[in-house]
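Below is the structure I would like to discuss, written out as structure tokens.
Complex shown without one protein chain; remaining protein chains in place.
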Amino acid sequence: MRKFTKPTWLAIGWLSLMMFFAIFGWVLPFKSWNFVYEDDLEVGLFTNGHILGTDSNGYDLLASIVAGTRMSIFIAIAAVGLGGLIGSVLGITAAYVRGKVDTVMVTIFNVGLSVPNLVLALALVSVLATNVDINQAVPTWRRVMVLIMSLTIVLIPILGRIARGATLSWTGREFVTAARSMGMRDSKIITKHIVPNVLPALIAVAFLAVGVVIIAEASLSILGVGIPDGASWGGMIARGRNDLEYAPHVLYVPIFFLALTVISTNHLGDVVRAQLDSREAKV
Amino acid sequence: MSSLLSIKNLGVNFDTPRGSLEAVRGVDIEIPAGTSVGVVGESGSGKTVMCRAAMGLLQGSNVQRTGTVVFDGNELTAMTKEQVRNLFGSGMAMIFQDPMTALNPVRRIGSQLSEGLRVRLGMSKKDAMVRSKELLELVRIPNPTAVLKSFPYQLSGGMRQRVMIAIAIACNPKLLFADEPTTALDVTVQAQILQLLRELREDLKMSMVLVTHDLGVVAGNTDFVAVMYAGEVVEYAPTTKLFADMRMPYTEALLESIPKIDHKSGTRLSVIAGRLPNPTDRGVGCGFAPRCKYAQEKCHTQHPELQKDPDGHLYRCWFPIGKAL
Partner (left out) sequence: MAGSGTAHMRNSVDSVLTVRDLTVEFKISKDKVVKAVSGLSFDVVKGETLAVVGESGCGKTTLARAILQLPPPNSGEVIFNGTDLTSLPKENLRSARTSMQMIFQDPISSLDPRMTVQQLIDEPLEIWGRGTREERNERINTLLNNVGLEPELVLNRRSYEFSGGQCQRISIARALALDPRMLICDEPVSALDVSIQAQILNLLQDMKDRFGLTMIFISHDLAVVKAVSNRVMVMYLGKICEVATPDALYSKPAHHYTKALLDSVPIADPTRQRKTELLQGEPPSPMNPPSGCRFRTRCHAASVRCAEQEPQLQEVAPGQFVACHHPIV
């Protein structure tokens, strides 16, 4: 880890804080996030023990934000992790084996990429996670599952293509031919030679993907097909939409967290990519 | 013979994360008008950096260039980028090692050729195309009309190199920098390209700086040779004199170590021990001393200055070959 600049340290710091909230948030002595504080409606910052204030419904913002962090980060990591895993397995295999398998996989990827992401998510959520009777709420965990699933499906072709491209460039190198000529099995070549060299590129993209997914989830929540009841950042924005005129801090808080997190992941993604490029340049 | 290009004390430093990299130091070269000068060197010798620096092509905030370069009476090092750029085309031109990256892959040959003519000489589109065809004929490309309409990827390496030469000579430059123009080509194509360059030089009265690592190429295509090692010019002489009566142990060792086609087969090659110098760590003394079989104490501790024989032969050695001590 050579010299990191200040912005990089800030990004790392912020994301660490987010991860801390995500993992330990529920044991921290914050006020309850879905308890309605009827006496403190729409109070501003630092009033009555509500560090970040409350919204017009009486929900404590800090507690909400911490709870929201957990949800948003969990969804992002799950979707990117699953999508990345499946996508890279498909992409790497396709690029290594070539031939018909590759052609089929590329077609699948292209079809996947041509479907508008949010529309797909909307459709899936509507079909799988909404009751016909709109008055009966759907369990949150079901929404979460469907959300993760749809975001994963969207990510598979994106990450798969990148994995495929990286693999193509590495299998062309002579050390792969050398490995074959010394009698190494193909499966071992992939795990020992291809994957470690493709991984850094994927990690760099994964960082960027996390940022994109967080925003995607927020967008879906604002549209009403994401996490209900303000349990995520997007949900908070959705919930606080009406407060913009009188209590704007209700919106600023989740927006601020969202923006900083995405900026941080993007920045770290760039840093990883830059490290990668300098290493590649030597090869 | 007056000098067409005069390089004095040229130095180039790069700031890298690993420290300051001295690519070129204290280079003095005179290119007389109407001649061809070869610059021979291996990796780390600084030959390519020197040419780019002389032409003012080195960009970047991490580059420091020192020294003076005078071309045809113009002091390039004191001019602005714009002014230097105006000299390109009709004054100086350059051809590179890899024609594939030097040509724009998404533009047709005709358009790339005529661009220079239209911008530099103010020709109309039609005239430029006619002249472009003439240029392709000049570089002996068969079927020029078809080539004008082609893209670079449709041509072979040799053809692309000819196109690059055509672009370079389009405005009849006085001086052509050829940076390893044939290194990436097959040997029969190389011979053709070198012959083409020889003929063009004569027809267009053009001077040339030919950068290469191949002593064979230098032997047949240059009037003068400058040998570079570790960022410096270590020997400079007329070509015939250099091969017949060399002074630098490096030049001698280099010549001895290259396999020759008229040697007996199966002979063991004579080797220069050690590795090429590291540009980030020049050290004191002569750059070649660690590998020189004649090296003495003085060579490791004192950096040799450039010495000059009465006949103009320059060399940088405390104990040159063929000179009484």
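As written, the chains take the letters A and B, and residue 1 is the first residue of each chain.
By definition in this document, contacts are C-beta pairs under 8 Å (C-beta built on N, C-alpha and C of every residue); 3 or more make two chains touch, one makes a residue touch a chain.
Bear in mind that the values here come from a model prediction, so they are computed numbers and not experimental data.
Undergrad: Which displayed chains make contact with the chain that has been left out?
TA: Per the contact definition above, the missing chain touches A, B.
Undergrad: With respect to the chain omitted from the figure, which of B:L204, B:L276, B:L306 or B:I321 is a touching residue?
TA: Of all options in B:L204, B:L276, B:L306 or B:I321, contact with the hidden chain holds for B:L276.
Undergrad: Looking beyond the chains shown, say which of B:L121, B:L215 or B:I321 touches the absent one.
TA: That would be B:L215, which touches the missing chain.
Undergrad: If the hidden chain were put back, which of B:E75, B:E134 or B:D186 would touch it?
TA: Considering the complete complex, B:D186 is the one touching the chain left out.
Undergrad: Which parts of subunit B are in contact with the chain that was left out?
TA: Subunit B touches the missing chain through residues 42-43, 142, 156-159, 186-192, 194-195, 213-220, 239-240, 243-244, 253-255, 257-273, 275-276.
Undergrad: Go through subunit A and note every residue touching the omitted chain.
TA: Residues of subunit A in touch with the missing chain: 173-175, 177-185, 188, 193, 196-197, 279, 282-283.
In this text, only the chains that are shown with their structure count from here on.
Undergrad: If you average the CA atoms of subunit A and of subunit B, how far apart do the two points sit, in angstrom?
TA: Here subunit A and subunit B have centroids separated by 52 Å.
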